[in-house]
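As structure tokens, the structure follows; a few thoughts come after it.
What you see is the complex with one protein chain gone and the rest in place.
Residue numbering begins at 1 within each chain, and the chains themselves are lettered A, B and C in the order written.
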Amino acid sequence: MFGKILIANRGEIALRVLCACKELGIRTVAVYSEPDRYSLHVRFADEAVCIGPARSSESYLNVAAIISAAEITGAEAIHPGYGFLAENPKFAEVCETCRLTFIGPRPESIRLMGDKNAARKRMAELGLQVLPGTEVVKSEAEALKAAEQIGYPVMVKAAAGGGGRGMRIVGSADELPALLQTAQNEAEASFGSSDVYLEKYIASPRHIEFQVLADEHGRVVHLGERECTIQRRHQKVLEESPSTQVGPDLRREVGGKVIQALKAIGYRNAGTVEFLMDENRNLYFLEMNTRIQVEHAVTEMVTGLDLVKLQIQVAAGEALPIEGDTIGLRGHAIECRICAEDAESFTPSAGKITGFHVPGGTGVRVDTAAYAESVIPPYYDSLIAKLVVHGKDRTEAIQRMRRALEMFIVEGISTSIPLHEKILADPDFQAGKFSTQFLRRFSPNGVG
Amino acid sequence: MFGKILIANRGEIALRVLCACKELGIRTVAVYSEPDRYSLHVRFADEAVCIGPARSSESYLNVAAIISAAEITGAEAIHPGYGFLAENPKFAEVCETCRLTFIGPRPESIRLMGDKNAARKRMAELGLQVLPGTEVVKSEAEALKAAEQIGYPVMVKAAAGGGGRGMRIVGSADELPALLQTAQNEAEASFGSSDVYLEKYIASPRHIEFQVLADEHGRVVHLGERECTIQRRHQKVLEESPSTQVGPDLRREVGGKVIQALKAIGYRNAGTVEFLMDENRNLYFLEMNTRIQVEHAVTEMVTGLDLVKLQIQVAAGEALPIEGDTIGLRGHAIECRICAEDAESFTPSAGKITGFHVPGGTGVRVDTAAYAESVIPPYYDSLIAKLVVHGKDRTEAIQRMRRALEMFIVEGISTSIPLHEKILADPDFQAGKFSTQFLRRFSPNGVG
Amino acid sequence: MSGKKISRSNEGTERSWDLKDIQQLIDLLIQREVAEFEMEKDGMRIRILRRASGGTVLSMPTDAAQSIPAPSNNHLHATPAQADAPAASEPASEEPLEDHHVIKSPIVGTFYASPAPDAPPFVDLGDDVDVGQVLCIVEAMKLMNEIESEVAGQIVRIHVENGQPVEYGQPLFTVKPSEPK
Partner (left out) sequence: MSGKKISRSNEGTERSWDLKDIQQLIDLLIQREVAEFEMEKDGMRIRILRRASGGTVLSMPTDAAQSIPAPSNNHLHATPAQADAPAASEPASEEPLEDHHVIKSPIVGTFYASPAPDAPPFVDLGDDVDVGQVLCIVEAMKLMNEIESEVAGQIVRIHVENGQPVEYGQPLFTVKPSEPK
């Protein structure tokens, strides 16, 4: 086991990693930018090194400074947390070169999954279902034939595109010719290329992801799924485990395929395989995140495992103490991401916290680096706390989250607590009826 | 189910009950003394009534004020928490008279268990082992004979006594005549009566207790045991569940006897049956606490149940949703009572909390009514927080508690956190080798 | 509440601070635009906090130290008798004049202005009352507790309405004492 680990991150995840290290008896090195000098991850680390000014590119993304900090403190391994350098294959390589263990997957795995198209192709080859689609369609006839195969509705998408331009949803063969033409014209006008392709369109998708863990001895396990459908502009807002849409059979089936695919690419350490689910509960592989995730806590709540400890243990070469697919998910867990932002406008709200009270009691977990009189700097992510609850079932978890939100007091800055209260009070949410469009109903401008 | 409950308590337990009510959708009434006006239990209640000045006898023990508060707010039930009026049979009776549901056992049960001698006799009749002892011994010959039956060592105790006077430990028959005489003389001098009796003496006892729950339909269940051996002056300091000394067989055997005895007396609601354990793991009934206890959280951690919710549900006439003796204890939980007191001298330390950070993360629960800038008044119990951890086994729970203690920051007043850090670091504690004498080693004057 | 404001314990050796000194100090702080001042000395402690005209700070009139406010949806807290609730709505009338005497409820219960439903009230606004004169009844647990005036004078305010629940220490009447003879 490592004697000393450097934590290349800040905020709640730096504290989270620090907790795991302390419980394993490993000494910790914190790194921090100048405005983070009085952060709790600095306060609780055994050693701390200032690595640069506020700007991330000169501090938390500063590879040379972080490696130097590891070298001058004699750290043996680096935990990257999430964000910053966590999915940077070059950083993982530099660590290897400098004989520092990168606590995460091999650089090749990070690189493969970083190329979303390549990842989708590879995972399709390895047996995971992906969203059916075409290459660039040359003619109307070809498009009609392909759409028939995929099944309506289909989406016409600009090959060079983005931002919704050059995109059309086609409900039937009748509509296709005209909409194909419009999309091509728009693509030409917007991107200088009229190339379009077709993809299956899911009107009300859910976002489901599987947590996996792999050791260096070929063992890969999955720890069930998380439901991350409640999103705003592709940012997760609230997560649950298990999903109301995934029963034991589907979990076993897809989990088994995930394990096989990851064994094939020699994956190791923690990772998350993300899927889009359609109305018939088909799961289409979307991408893989090669790191620990913000929402890992809901999986910890229902499995009783400490994922960060396990990350460190497998990085040190230990065998996973878990048998594949034997994990029982107990009860139901929900996480709310509490962000320093205005609950109406969603603009970030940095500043000094003047009053702070975190909820406690049965089944409540709070991961935060904030405290009364602490300052939320304007330079980084707005996530200031993860509020996680566990209940014997989803109903109890929802009741518990509602009372916990009510008892979470943050004064001095605005937070997303009111937004979460609205979500939890929503009858459709309570009934488990929602898609990734759900949050649009709370947005003044209808942007979900 | 009740529509509104009055919580006749303050501090963390008032908040704890409030959480349960909120999760059940029940409105809450807080009562408070003048110095508690800005307490969190007032802050989070739906309604709050000032019931008197600082002194407990005029506020939290003021039956008329509390009943009036329930009447003017239209509360249907009263939860007494622990301490104050929780084990006052008259209060339970007044509640009944006023058509308020007292959330706890029937007055008769409280009264029976309040008379420690009567309780011991009754429970012995109902099949629980009690510490072998005699009535007042009339002669040396009678004492020698009785001691032989009980088995050495025995304790000679003044019938009218207390505080250690008139008490002698007798190791063998040779020592008995002289020590009996001394004890009688001391009893005469101290209490005006030379009456003494004999009781089995346990040199290194452990304190083990069983949590029970009973509904109004005759169902009684036990939720396993708690180890509460770490005490200072008969005050519990740290509790665990399960006990390292109680395996499944002993748990089933004693738990079964407890259930039978409580069924016989028609017990209902929550309660705790306390035992002294000798070196051979014999459990002797000591007393029963007819309320929810400070340390109920460790049982919640290993059972996944919400005991206060269950208290409310059975008080409302619902059937216990648990089968007897089918409870599985999962992992290991430890609670540290964080008190506002000097860790060396144990003198209370009231005042304003200037800095406050509670630990979070996997497997950590904090129950507290304190926050940064809150004032701990000098009038009440010194318990300011319960720090509870859960781990997959005792080793992980200890590691987790140590890191949680390290990350628990209270500034402005002194707390018992350093004492807990010493306990958790102690090799004998870690090995599970301790008795109720354990804390003497940390006391400057050797008083445990 | 914790009464740690200005506690003068050993005012022997030092020339102790009196009101005038404090007034001068405050004027100085205002003049020099000092936001916060704290001083502790010989068991005496002074803390002065000035709030800029902009800063919305949850000031709880008397207990300024509390940053987490009391519940706003609290029905008893919202009764006009509560010290902090009405301050916003009718600050002028709430501020008791220095020489006025406030009679507070000694118990929790229900306030009755008259001895029986049909009877006239014990006292009306503007009435003169004597020491020991019954002003109202507070009912608690079916017991009718007569509340007597502690001073002689004129009723200048009745804080609660007939049938209203009252808590411990809640103001019931304000009496303007008669001139001492």
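Basically, contacts are C-beta pairs under 8 Å (C-beta built on N, C-alpha and C of every residue); 3 or more make two chains touch, one makes a residue touch a chain.
Since the structure is predicted, the reported quantities are computational estimates derived from the model, not experimental observations.
Chemist: Which residue, A:7, A:20 or A:67, contacts the hidden chain when the whole complex is considered?
Modeler: Spelled out, the listed residue whose C-beta touches the missing chain is A:67.
Chemist: For the chain that's not shown, point to the residue among A:1, A:250 or A:375 touching it.
Modeler: Answer from the full complex: A:375 touches the omitted chain.
Chemist: Tell me which of B:279, B:411 or B:428 is the one touching the absent chain.
Modeler: B:411
Chemist: Which parts of chain C are in contact with the chain that was left out?
Modeler: That gives, for chain C, the contact residues 13-15, 21, 24-25, 28-29, 32-42, 52, 54-55.
Chemist: Tell me where the left-out chain touches chain A, residue by residue.
Modeler: Residues 34-35, 37-38, 40, 42-53, 59, 64-65, 67-69, 71-73, 98, 350-352, 371, 373-375, 377-378 of chain A touch the chain absent from view.
Throughout what follows, only the chains that are shown with their structure count from here on.
Chemist: In whole angstrom, how far does the Cα centroid of chain A sit from the Cα centroid of chain B?
Modeler: About 43 Å, centre to centre.
Chemist: Approximately how many whole Å separate the CA-defined centres of chain A and chain C?
Modeler: Comparing mean C-alpha positions, chain C is 54 Å from chain A.
Chemist: Report, in whole Å, the distance between the mean C-alpha point of chain B and the mean C-alpha point of chain C.
Modeler: One centre to the other, that is 40 Å.
Chemist: At least two partner chains per residue is the criterion; list those residues in chain B.
Modeler: Residues 40, 44, 371, 373 of chain B each touch two or more of the other chains.
Chemist: Provide the list of chain C residues touching at least two other chains, using ranges where the numbers run on.
Modeler: As it turns out, chain C has residues touching two or more other chains at 67-68.
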